[in-house]
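The complex appears here minus one protein chain, its other protein chains still in place.
Showing subunit A:
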Amino acid sequence: MANEVILLDFWPSPFGMRVRIALAEKGVKYEYRDEDLRNKSPLLLQMNPIHKKIPVLIHNGRPVCESLVAVQYVDEAWNDKSPLLPSDPYQRAQARFWADFVDKKIYDIGKKTWATKGEELEAAKKEFIDALKLLEVELGNKPYFGGETIGYVDVVLIPFYCWFYAYETCGNFSIEPECPVLIAWAKRCMQKESISESLPDQQKVYEFVLMMRKNLGIE
């Protein structure tokens, strides 16, 4: 049976990276297409008419939008290997809870560390570290959030790691002294090919952020 998989994505997007990692974990061959978000392709507009956003996973012509929805779809559609969600309902609920926590906190607060100044920036940095510390407690002394192997929360959170350098440099703060356990986890994740091949270089992300700051008129 023909299994055509296309991913409409944008190289620095942490949301897109989640889907790349999930597909890599499952060994799925797919076509990666980078979108110009100022000039969205007809295919993107057709496949995600409601939000007009990436990532969009297109499987045999059918679109799946929203990164968390897409990661769960990949887990369920290719359920023959590397399960991302655990099998126990309570543990699955915990994984979904923490994925939702990452979605609510990390992106928006992280953005404030490079897009704001003064008091707003200081408040954002504190909130950001507090959120990471809560995640550290959840990780505990497990190698991964998924336990012995990469799981759903690992896939959802690790993309932000390649943005940490940009956050730290723009915001003038350092994450590792505050969250050594989380940074150790991130480095452990980066040893995995499915992750290291899916994340762009942090310097490139930083340059992208500098360009965005310029466009937004932030100095």
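Please note the rule applied: contacts are C-beta pairs under 8 Å (C-beta built on N, C-alpha and C of every residue); 3 or more make two chains touch, one makes a residue touch a chain; residues count from 1.
Going forward, contacts and distances are computed from a predicted model.
Enquirer: Which protein name, taken from UniProt, belongs to the chain you can't see among "Proteasome subunit beta type-4", "glutathione transferase", "Vacuolar protein-sorting-associated protein 25" or "creatine kinase"?
Expert: Hidden chain, UniProt protein name: "glutathione transferase".
Enquirer: One chain is left out of this view; which of A:65, A:84 or A:209 touches it in the full complex?
Expert: Answering carefully, the residue with contact to the hidden chain is A:65.
Enquirer: Among the options A:37, A:93, A:123 or A:211, which residue touches the chain absent from this view?
Expert: A:93
Enquirer: Which of A:77, A:115 or A:212 touches the chain that is not shown?
Expert: Checking the options A:77, A:115 or A:212, the one contacting the hidden chain is A:77.
Enquirer: Pick out the residues on subunit A that sit against the missing chain.
Expert: 50, 59, 62, 64-66, 68-70, 72-73, 76-77, 89-90, 92-94, 96-97, 100-101, 134
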